[in-house]
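In what follows, a single structure is set out as structure tokens and then discussed.
Of the protein chains in this complex, one is absent; all others appear in place.
Presenting chain A:
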């Protein structure tokens, strides 16, 4: 619910029993372990919540309030006692649907006309959730990573910080190319909505990718941006992939990932990259979804001279399985390796590269 990717959505939980363990306090320190919050962001990001059977009383040692009071505090409507399975079946058949929550007397009001519904996908949701100003986390980290924030989940930042990275979070459309040489790697985050709203970012990234050879890693929206920068098309899936049990098949071995292995992943996306044959020069599919064969990851080919990956799923989980969490380690190690490699030829890099980017 605090994941900015859910911005503007009415969340329907398939699991009927929700709120059992309450909601924990949402403040954490800023240090080399934490990034200020316990959950995925400061606020509830979704527009409304629909559940089968909410727990009015909760039980967990970390909990400070119930789901209901938390929603109330954030002014987010929530409804319980709903046949969520019936809604799921409807959504399965017709895909993500515009909807409204009606309780009590609301039900007797006439149903609004189709055009009266607010369609979140028509807006640039990324712009709403992305940070407005750059900020830094764990400045004492041993490598410097820039994060383009399309609606970042705190656990992505946590996962980087805990691997000893100094993280600079930039607004989604920030002109990264102007400052790129301060960084050992670039990370593109998850985010809500239609990636075509972020064409600007994709175009900037295209330049980065052609001119800059340091590691780049993208997740979810970030993956789609990388794909678009590489020349692939993004499209709206009928239903999307959601939940914590999406199996993906690795097609290439890289770092902790082994080709031919199936990983169980956490996902939440409506848009995906088209599986094209052949792939653009210098790129290859990294993962595919076992169920619908949608592209779940792309990477630069071994002989392209680049270290770029994107994955549609969420290796950082929270929630979800930790099968692919080591991809963060892979990314950070690649950045480290690149840094060591280039530090040997420090003079060359520092004198020649800025001039090339001007």
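List of remarks:
Heads up, the rule we're going with is that a residue touches a chain if its C-beta (ideal position, glycine included) is under 8 Å from a C-beta of that chain, and two chains touch if they have at least 3 such contacts; residues count from 1.
In this section, contacts and distances are computed from a predicted model.
Between the listed names "Trafficking protein particle complex subunit 2", "Sec23/Sec24 trunk domain-containing protein", "Ammonium-dependent carbamoyl phosphate synthetase" or "Dynactin subunit 4", the UniProt record for the complex's undisplayed chain reads "Ammonium-dependent carbamoyl phosphate synthetase". Between the chain not shown and the residues A:50, A:318 or A:335, the one that touches is A:318. Considering A:5, A:84 or A:270, the position touching the chain not shown turns out to be A:84 (whole complex). Residues of chain A that touch the chain left out of view are 14-17, 20-21, 24, 52-53, 55-62, 81-86, 88-89, 92, 239, 242-247, 249-252, 258-262, 264, 275, 285, 288-293, 317-323.
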